[in-house]
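Of the protein chains in this complex, one is absent; all others appear in place.
For chain A:
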Amino acid sequence: MAYTPEMKELIKRVEATRPERLARARRGENYPALTMAEREEVLSKYHPDYQSDAKRTVQVGPNKGDTFQEGVARLLESRSIVRPDKVNLSTVDFDTDVLVLGGGGAGTSAAIMASQGGCRVIIATKLRHGDSNTIMAEGGIQGATQECDSPYYHYLDTIGGGHFTNQRDLVAALAHDAPLSIAWLESLGMIFNKLPDGRMDSRHFGGSSRKRMQSAGDMTGAEIMRVIRDEVRNRSNLITTLEFHPAVELLLDEEGKCAGAILMNMETREFSIVRAKAVVIATGGFGRLHIKGFATTNHYGATMDGVVMAYRAGVGNKCLHSTQYHPTGVAYPEQNVGLLITEKVRGLGAHVLNIDGEQFCFPLEPRDVESAELIREAMDVGKGIITPTGRVGLWLDSPMIEELHGPGTVKKELPAKFIQFERHGIDISKEPMLVYPTLHYQNGGINVNGDSETIIPGLYGAGEAIGGVHGENRLMGNSLQDIITFGRRAGRNAASYIQGGVTLKGLTLDHVVKFEKELAEAGIEDPAIAPILLPDYATEEVVERRWTEALTDRAALR
């Protein structure tokens, strides 16, 4: 959708200040960067991670006493969808060796490796197989495959990028397995960007000491997902995939081993019980919680379900207070809302501007600081631009790039973005883009060790759902590697655990009973019911017209 006449009117203000701003830029002057103290202040006041107002301490469970965003805390302190005492656990609907929760990259790799180990596998996933964050990843996947590189340097880059807060056995596993993962994908027939002799055409990325990013066009995640999903479909003798069948609760056995899960068929609203000797949590991230109202880059089903279910079973999490926001997500046109605009645009000299076409920040602050400054300008100073769909954004003056570096630079340096906007009638070499911070990645997640094991025997975790690999800051390309490394490890280790002989005792939901008792004792009022499975985008008007207050039986209408 091209800019509306009203927006075009506003763009004139940007154009009016541009010559003067360009002159300053040519003199090498920029809006002054913040001092360390000022950074602290803007972060603490406006960055969603730092603002204490919307954060709170959880009062129950393994992370009792830790502080989280309200939206996260509410789900950690939530009740089950089912009443544990009313569930008949004696009728088992599916019996299997390994139950994999989540059909993204991590779950799908785990399923393949478990079947390789001779196990019968069920993949239970929320949407279709492959509808996930994995399929959305564009940039690439890390792996120290070149001669000038090694797992040693991959380790260093990763832990340095994470401000040394990463869990070390996980970093070691990642760096060690990365080339093995890449070789595995190659042998499954993934098409990588290669030089004519077959060498990986790998590239640098933010925080890399070596060119370690391998890619498949600008749809690396999609290519990974397509290939491994296709491989699962070739193994129908061992792997069954249940789509639109999210897990809503883990099952333990009387000895405390993990023993399966309760699934819900979202289409018929029937529940089923899966008994499994091992379970892999690979349910991905939490972008769709829209922490503090932010738009997100994530897929429709990213609602933190795995972390919630594991929490009730006694598995805590780490780094979950930390969320990666990208300062420049698209705010207009609507079709692209939340999608990323690379830092390169600002690197090439584009200013970030308010509704009056004025600069209000140095354009290349660290990501978290930059995000906070945009939020302040729009929400507190009130100088954001409101779109026809009621979003708020700020200008990113991309036409400056043409003036500074010569005509044609935008198209040459930012081909994908150029096309993405051109398709909707916006020429970003002539018109500015409208941007706002967007919620990108769940840095934390459930606790596992380097073998993908949780503290519960038979329960494994992999992918965005686990915490510690990236510490408090993830490097690009490391999460696609994380899902293959730990997905494969989870599948392989689940298979060998089962081969070692696992005898399940009676199934129980006692952990849920116990957890809910804790909730009651802590006096938590009106806890959420979770996992929430899907976000609800009904408008206030629609909700009102649904007459929720006047209904005789609300449940009947669900």
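Keep in mind that, in the parts below, a residue touches a chain if its C-beta (ideal position, glycine included) is under 8 Å from a C-beta of that chain, and two chains touch if they have at least 3 such contacts; residues count from 1.
Here is the rule we use: contacts and distances are computed from a predicted model.
Matching "Protocatechuate 3,4-dioxygenase beta subunit", "Nucleoside ABC transporter membrane protein", "Succinate dehydrogenase/fumarate reductase-like Fe-S protein" or "Peptide/nickel transport system ATP-binding protein" against the UniProt entry of the left-out chain gives the name "Succinate dehydrogenase/fumarate reductase-like Fe-S protein". The chain that is not drawn here is touched, among residues A:E77, A:D149, A:E370 or A:E516, by A:D149. Only one residue in the set A:E15, A:D66, A:D95 or A:E186 touches the chain that does not appear here, and it is A:E186.
Of the candidate positions A:R56, A:R226, A:R376 or A:H405, contact with the hidden chain is made by A:R226.
Across the entire complex, the residue among A:A295, A:V352 or A:L374 in touch with the chain not shown is A:A295.
Mapped onto chain A, the interface with the missing chain covers residues 1, 4, 127-128, 130-132, 135-136, 144-153, 155-157, 159-160, 164, 168-169, 171-172, 175-176, 179-180, 182-183, 186-192, 194-202, 204, 209-211, 217, 219, 222, 226-227, 230-231, 233-234, 236, 244, 266-267, 288, 290, 293-297, 299-301, 333-335, 337-339, 379, 382, 384, 386-392, 424, 534-539, 541-542, 545-546.
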